[in-house]
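Apart from one protein chain that is not included, each protein chain of the complex appears where it belongs.
As written, the chain order gives the labels A and B, with residue 1 at the start of each chain.
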Amino acid sequence: MATASETTLVTPRNESGTKWWTRFLDPSERTLALLLLLPAALLLALIIVYPVCRLVWTSFQNLSLTSGAPAAFAGLENYALMLDDPVFWETTWNTVLITLITVPGALLVGLALALMANLPFKRKWPVRLSLLIPWALPLSFAGLIFAWFFHSEYGVVNDVLGRLGFEGVIWFNSARWAFAAICLTIIWKTSSFMALIILAGLQTIPRSLYEAAEVDGAGRLRQFFEITLPLLKASIVVALIFRTITALQTFDIPFTMTRGGPGTSTATLAMYIHQNTVDFLDLGYGSALAVVMFALSMGVTAVYLRMIRAKG
Amino acid sequence: MMSKKTMKLLLAGAALTLTASAAMAQTNLRVFVSSQHRPDVWRKAFDMYEAKNPNVKVTIETGGNTSEAQAQYLNTVMTAKDSSLDVMILDVIRPAQYAAAGWTVPFNDVLGADADSYMKRYLPAYAEANTVDGKVVALPAFADAMFLYYRKDLLEKHGIQPPQTWDELAVAAKKVTESEKDPNLQGLSFQGKAIEGAVCTFLLPYWSMGRQLVSNGKLSFDKEAAVKSLKLWKDFVDQGVAKKNIAEVATDDTRKEFQAGNVLFAVNWSYAWGQFQGAESAVKDKVGVVKLPAVQGGQPASCLGGWEWGVSAYSNNKTEAQKFVQYLSSPETSEFMAINAALLPQFPDVYTDADVTKAVPWFANARPVVETAKARPVTPRYNEVSDIIRTTVNAVLAGQSTPEDGATQMEGRLRRVLR
Partner (left out) sequence: MSHDTPANRSLFSGKPLRILIGFVLVMNGMFPALWILFTSLKTETELTLKPITWLPHAPTIANYLRAFTDQPLLLFLFNSFMVALLSTALTLFVSVLAAYALARLHIRGRDLILSAIIAVSTFPLVTLLVPLFEIMRALNLLNTWIALILPYTVLSLPVCTLILVSFFEGIPRDLENSAMIDGCTRLGALFKVVVPLAAPGVFTAGILAFVNSWDEFLLALSFNSNPMLRTLPVGITLYQGEFAFPWPVISAALVVGIVPVAVLIVIFQERVVSGLTSGGIKG
């Protein structure tokens, strides 16, 4: 971090006689800092701050573009409507369920992948690449690819099940199986990122710790639970919270795989917001839904920030 | 060197030429056409208009492959108050929505006092679908309805008449599939996927019981009829008349499976006929088409389809655009599209036109079906109504909820929207 003495090493060059434009090109440190932060601040103001204010305001309005009527103040009406909207509750519950299943799921799979990838392979690039490809693949591509995997007649999943002697499943014809297919896809897509983070952590654990443990007669499992896991805790926690926040925003994968079906049994809150906004053009109600989701994820972010602070 | 004076003169001359050419300038009309309705043939119809009106140039725009995707595209254009589109083709369920949102220009000013008689020329259902609060908000492009397609050869073989009721259909389907012993042969295929077609799936038996979903803008939901309707379809699945994953079946899946010879009865729109009789079809000349069955003791009902031409409220060429739409919605264009694109006419007389009956003989049977087809509910919040119905139908068919629960949920959600 910068200290005062270091930065003052630079002599201010605003001697008399310099032209005004030199002063502009070489302003005081504070002005310069402000100037440098200005573009970022402007962008954030336009894309985040102003929209958030606007969002909250719209959520108190009756504004449906299909009615042709101008916006009218509606107080808490949109929120009241939401409380007895079964689809709101269903999509919120689905979102929470997806989070509760895929976050630990991605962690477990990611941990396994990381431990496997940490083996002394002769060639490292195939392993590295196979962790990077799922990460770089667009979520919507992953949704389409796995929709094809789980196709009831021509999908590879049912083919493999058949070869193993099980009866194939009509995945997207049942809420439970469709949900399972979506969760498996999300876990596949997100576990490789977990693995990369954990792998980076693994490689910082000093060898001496394990050697000492071996001298003490600790078995491999004990070494894993008493050395590896505790030392990985910090990086895992950060990755977990981050994954939680993105899981709450799940949209692409169910949208491309099932469009929320059968019925609304695999629709998420993000999809419901999108539908109310883009398909129904009910901006008031869509905003109220978004405020709820905003509050949810900001709550998790607060925890996240606290963890990062604690970590130093 | 030119003198200053000559220069000035030249400039003035140039300016004059410019204004003159501006007066003669072409009107560019940008027309949105749905990609599934033969934009290539529409293009020919546009060319004929351009030939007669040299100052008008028409460009086609398409977007999205499904009615829903197209609605999404037009939603964005209209909410953005974008003037880039002048004319757009709209699914029959949308003119009321667009009018309520103020996205289309009424034709009353152009039609004047003749509006009533002008609209009377069309099939009544289309005059109605395009008139909102006494205003003509769009003009019909072509008609459509749902039909029952059946395997003529198989029914003849087993000595069965085309069914009049859904119960008869179930009996016939069971009889044929049981004795044919073909594991790939399905008794009935219809639309169970959560698409617009599933709205019609629900409404067909519901209407057949004489019930309406919306009357005078108010919800008139008959729960008992709704349960019966959902149960009718679910029973088809449970009895093995329809296949187990019918909740995954969309309009064109029905068409493909019937065309491959794997379906005895199919509920589908008019476009399927041309494909069934096409060279690649396994059922060519083995197909019959009749009006859809009724529920026991009810009237047969079909779902009204078809598309309409609207003029954008944000167009800069409204007058030219409306003139153009009047041409597109004329009996002449209708006849041209019937012969060349097999689109059903929106005028009763065109069905009996000699050239049309020669090109598409089956249109003669189609007319009574179109005439009795019912329109889906007219409401500005149709998108929400549609979503509620189709997701419920889909959930019931997937065994996700019972017909009773489905109807209860449907009613609750519809009341919220049409409050």
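Here, a contact is a pair of C-beta atoms (placed from the backbone, for glycine too) under 8 Å apart; a residue touches a chain by one contact, two chains touch by 3 or more.
Computed from a predicted structure; not experimentally measured.
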item	value
Neighbouring shown chains of the undisplayed chain, as defined at the top	A, B
Contact partner of the left-out chain, one of A:74, A:196, A:236 or A:267	A:196
Interface with the undisplayed chain - residues on chain B	35-36, 62-67, 69, 72-73, 75-77, 79-82, 250-252, 256
Chain A, residues in touch with the chain not shown (by the definition above)	1-2, 4, 6-7, 9-11, 13, 22, 25-26, 29-30, 32-33, 36-37, 39-40, 43-44, 46-48, 50-52, 54-55, 58, 113, 115-121, 124-142, 144-146, 148-149, 151, 153-156, 159, 162, 188, 190, 192-193, 196-197, 199-200, 202-203, 205-207, 209-211, 220, 223-224, 227-228, 242-243, 245-249, 251-252, 255-256, 270, 273-274, 277-278, 283, 286-287, 290-291, 293-294, 297-298, 300-301, 304-305, 308-309
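Just so it is clear, only the chains that are shown with their structure count from here on.
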item	value
Chain B contact footprint on chain A (complex, rising order)	64-68, 81, 84-87, 152, 170, 172-175, 259-265, 275, 278-282
Contact footprint of chain A on chain B as seen in their complex	68, 71-72, 75-76, 79, 97, 100-102, 193-194, 244-245, 247-248, 380-381, 383-384, 387, 391-392, 394-401, 409, 412-413, 416
